[in-house]
Structures are given as C-alpha cells and as structure tokens.
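Here it is: the structure, laid out below.
One chain of protein is taken out of this complex; the other chains stay put.
Take a look at subunit A:
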Amino acid sequence: MDAYIQGILILSGINLMAVLGLSLLTGFTGLFSFGHAGFMAIGGYTAAAMTVKYHMPFIPALLIGAIAASFVSAIIGALTLKLKGDYFCIATLGFGEATRLILDNVQYFGGARGWPGIPAYTNLTNVVIINIIAIVLLANLIRSKHGRNMIAVREEELASQIAGINVFKYKLISLMISAAYAGIAGGLMAHYMTFLQPKMFALTKSTELTIIVIFGGLGSISGSVLGALVLTSLPEILRAFSNWRLVIYGLAVIIIMITRPEGLMGGYEFTPQSMKKLFSNLKGKRLKSSEGRE
C-alpha cells in the first residue's frame, strides 16, 4: 500500500484509540474532558520508557502505559468526581496543561526539545488489530449492565442513584477505562513517530479528540470510528491547500454540526441488524417511489 495512505490510516487509528476512550467518557457517561492529551502523554512516555530504557517488548509496554494513565486518572477522578458542577472538566483541563509543562522540564525524557530514538514498533497491522480489540471490548461493555449504568448516569443522576447505581463509582470506572485507552493511543503514537515532545500533547490535541467525539455523535461507537477516520484524514488530504486546510476543516465541522446537531451518527450504531433495517427501509422507499411513477 502507498506509504502516504498507510501513514494517514495509522494516524487515524491512533486517534481512534484515544477517541474510543473519550467516547465512553463523554458520549456514554456524559463527562467532558479537556485533558485526554495528558493521558496520551503519560501512556506515551511510559511505554517509550519501557521499550527504550528497559528494552521491554511493545505490547507489555503499551499496557504499562495504559495502566499508568489509568492510575493518574483515578487520582483526578477521586478528587473531583464527587463534586457537583464542572469541577471535573476544569480539573482535566488543568491536568492536561500541567502534564505538558512538567514534561517540558523533565530532562530524563528530553524536556521541551523532545525525545528521539524511540523504536518504530507501530505499524498498520498492529494498529488495526488493537483498534478492533478495543472496539469489541467497548461494545461489550456498553451492552452490559455496567454500560447501562454509565448511560443512566449520563441521562439522570438522581434517578440513577435511586435505581441503586453508585454514580461516583461508575464515573470513576468510565474515566479509568477512558484514560487507559488514551494511554495506549499515546504509546502507539510514540512508537510511530519514534519521537516524543510535550508539545504534541497540548490542549489543542485534547480539544481535537472532543471535537471528533461530538462530530461522530455522542453515544455512538460507530460515530466515533467514522469521526476519527474522517477528521484525521481530512487535514492530511487537505495538506495540498496548506494555509486553507484548517479553515476548510473548521467549516466542515461547523456545517456538519449545524445540519446534524446530534453528530454524524447521533446515538445510532452500525450493526448487522441496523444495516438490515436500513436496507429494508430503502427498498420499501424505492418500491413506493416506483409505484408512484406507474
């Protein structure tokens, strides 16, 4: 395959991994985070430390990165998720920026100048396989009672409590899984770029992830997949227009959000059943319209 297209697909896949995690937190649990780039950074730097400094194989290194990100998220969650209002959202924003600033000053990881020489372990095959596993695990979770509890929390907290759901616990679980996904995305990124720099995990990265989740549609895994593929490849494809590409990107997002405020998929999923339904609907419509012509 063309190396250029392969590169775009790998980047989409890395973004998708982080977006899937954020989708669980924002789309299914109703919590907004503007610090997911921070979890990616923790996962990325940890995984890279494992492969570079301890010569660990790739997959265990990714998993350790995920655990590190998840652990940090648990601390933030434990401190802020019991508070009412938007403390959590603000805390994630502060966390993301703080992580970047701290990494700027840790010379062990190269500081602000960056950290070159990370082995190039990430390739299209392992990105695709990891994403498929991530999607299957997430879909299973969401269909289970644990997933229903998260959705209930998103819908109506008080009613959830009264239905016996520990709202705090489910917010925390959602956050920890979400951060683990972001951590793996960070590890994949480190071993694709072979270079890490704190700048890569700025607030714009967190915002980009949130935009993708909303663009794809809150509460839809298919939407997140579609959103990640479209919105990661779009700026790359538009690179030919150099200066204009971010304007076009912004316009595309705005147009979709105006015409479909609920996002591309808005709570719907691509499943074999829903496809069958869609096709039978389309068939029905075509029959009707052909009848009309006769």
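A few points about this structure:
Here, a contact is a pair of C-beta atoms (placed from the backbone, for glycine too) under 8 Å apart; a residue touches a chain by one contact, two chains touch by 3 or more; residues count from 1.
The rule is short, and it goes like this: contacts and distances are computed from a predicted model.
Between the listed names "DNA ligase (ATP)", "Urease accessory protein UreG", "Amino acid/amide ABC transporter ATP-binding protein 1, HAAT family" or "Transport permease protein", the UniProt record for the complex's undisplayed chain reads "Amino acid/amide ABC transporter ATP-binding protein 1, HAAT family".
Contact with the undisplayed chain is limited, among A:Gly85, A:Gly117, A:Gly164 or A:Pro272, to A:Gly164.
The residue touching the chain not shown here, chosen from A:Thr26, A:Ser70, A:Thr122 or A:Asn149, is A:Asn149.
Only one residue from A:Ala74, A:Ile90, A:Leu141 or A:Leu203 touches the chain missing from this view: A:Leu141. Counting the whole complex, the residues of subunit A in touch with the unshown chain are 137-138, 140-141, 143-149, 151-152, 155-156, 158-167, 173, 267.
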